[in-house]
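Apart from one protein chain that is not included, each protein chain of the complex appears where it belongs.
And now, chain A:
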Amino acid sequence: MPSADLSQRNIVGIHAETVSNVTSTDFPGHYPGEDHTWNLANFKRNLRIKFYRNEPLHAEFDVVHIDASVANAFRRIMMAEVPTFAIEKVYMLENTSVIQDEVLSHRLGLVPIKANQDTLKRMKWYSKKPLPDGSIPSATTDDTIVFGIDVVCERKPNAPKPTATSTPHPDDLYVNHSVFAKDITYSPVGDQEESFDGNPPHAASPDILLAKLRPGQVISAQLHAVKGVGKDHAKFSPVAPASYRLLPTIEILEPIRSKAAERFKKCFPSGVVEVINDEAVVVNPRNDTVSREVLRHEEFKDKVRLGRVRDHFMYSVESSGQFDSDDIFLQSIAVLRSKCNVLKSHVETMLQLEEEKREREEGVVEDAEDVDKMDVDE
């Protein structure tokens, strides 16, 4: 039941066992005498975005006065539809490690690939579609990044011998006994060296362990990375993860003082509630986890009202390394906009085709009428 109280309208109620006032109601015709028609100027005036953290691998920001459906679209696009490069094909030349070919290939695929971000965005999609003659299109410099991995494990000369009490560390015994993501080396093709402009492709995190080797074992492969999206395979997802939560609200309805205030404070994560002048005060509701612990205490049950602001989204975007985290959000906006543009053109084409069909049919009918007339004339 939507509350008549305006200040409570965009608050989702949080109760001991239930939630209330969950769905958006900002639609035309919902409230008598109120206009909720889409209005770009109003949206622009009300929308508020504030950053709390902006690091290449982690951004936190608030987007306020936006509907959950749109906020969720951005989140879903960040996870599943912002394109990145990942290793898609592994041409295994030699693999005598204990890791099977397919498992090693899978591990290679999951390594985030970083490079000049503009060049990656400009590169094309590798087309898997067979050509008219049935052959599979070959990779080009525009759509494929070629890597190699060649690691041979060998015994170190003059390695210490194991004794009865201790075994030497593999580092002292062998060369290349661990294969890391940094062993993936880029081989430039065509004009790629130029286009990557001093920032060639490499593993975003150099220390990902891919396999372990022992003397005599070899891993040698050629790797092809192509553009893809997270909904096809999670390895293409640029975030780990992108999420949001709604801003919690804690409303103290009756003053809570002295010892009760200390007990009240303990119901929340540290920093959320402080006791100031012997009275409990909500200092930072952002940090609340909305555990509802306070509602389990008989003494506070009727003195506090918990809620969440329905249109206040606290985003947290963690990049897996391919792009800067703030740029991933910008790309998600661009993807949504492109989806709209593309779909609009499809709808327009559909209308045009319908129109043409109707004209053709009418033309046929007119022709038929002409024939009838001729019959009459005769």
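In this text, a contact is a pair of C-beta atoms (placed from the backbone, for glycine too) under 8 Å apart; a residue touches a chain by one contact, two chains touch by 3 or more; residues count from 1.
Going forward, contacts and distances are computed from a predicted model.
Which of the following names does UniProt give to the chain that is not shown: "RBP11-like subunits of RNA polymerase", "Transport protein particle component, Bet3 containing protein", "cAMP-dependent protein kinase" or "Phosphatidylinositol N-acetylglucosaminyltransferase subunit C"?
The chain we cannot see is, by its UniProt record, "RBP11-like subunits of RNA polymerase".
Write down which of A:S105, A:Q192 or A:Q331 is the residue touching the left-out chain.
Within the whole complex, the residue contacting the unshown chain is A:Q331.
What does the interface between chain A and the hidden chain look like in terms of residue numbers?
Within chain A, the residues that touch the unshown chain are 24, 26-29, 35-38, 40, 43-44, 47-51, 54, 61, 63, 66-67, 69-70, 72-74, 76-77, 80-81, 83, 118, 121-125, 127, 129, 227-229, 326, 329-331, 333-344, 346-351, 353.
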